[in-house]
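To start, I am sharing the structure in question, which I have written as structure tokens.
Missing here: one protein chain of the complex. Every other protein chain is in place.
Up next, chain A:
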Amino acid sequence: MSESWKRTVTSVSDKLFPGLAFYHPYAEDGGLHLGNQIVSDLPLQMSLYFNIVFYPLWLVSSIVMLSLKYECLTSMYRFLVVTIFVFVIVVECLRLYLGYVGNLNERIPELAGFWMLSVLLQLPLQLFLFINENTLPQPLDRIMQLIMIIMLLIQLFTGFKALRTAARYQANRFHIMKFQLVSESKSDLDLRLKSE
């Protein structure tokens, strides 16, 4: 099940980051050392680390503020804010885990999933909690939300760059591997490449 999910994410992300579909999660390369370049991104890793550290504080303060102002909200906004909070909490956990593990181990499906989650789900939801006046944002709400949004934006920009670098590196590796095939090699990768 996770394999089909990875394939779907990779094929969708290939539209945005060309070269990404060349990614093969194989550790062995038949004894050929194809470069020791580190392709994880430092600013992305730092912002993810600090986001993970900051997340519990944001959670506690947001829940306390919500419980304090719950009576003052209209019934529609009560439902809306609680739903959005549940979504944001779950998506944030998933997103931070994917980004942290993906960047550290240079695993592209996790990184792509993290970036998609950030852009499509997290950005609108956080902006809604920050900007909409009907949720009665208090100064503390605004400050915490602003810090989260700043970290989110940093992750979006650096994540895009990191994903592009990693995809390009994998594409280069694939090209080099094709030229360095040993004719008698019987490893999985060489057999597959020879059959293409």
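Everything below uses one rule, namely that a residue touches a chain if its C-beta (ideal position, glycine included) is under 8 Å from a C-beta of that chain, and two chains touch if they have at least 3 such contacts; residues count from 1.
What we mean here is this: contacts and distances are computed from a predicted model.
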item: Protein name, per the UniProt record, of whichever chain is missing from view ("Mitochondrial import inner membrane translocase subunit", "Protein YIF1", "Transmembrane protein 107" or "Large ribosomal subunit protein mL46"); value: "Transmembrane protein 107"
item: Residue of A:V12, A:L68, A:V86 or A:L140 touching the missing chain in the full complex; value: A:L140
item: Touch criterion as defined above, residue of A:L57, A:V82, A:L104 or A:L120 at the omitted chain; value: A:L57
item: Chain A residues touching the omitted chain (full complex); value: 46, 49-50, 53-54, 57, 139-140, 143-144, 147
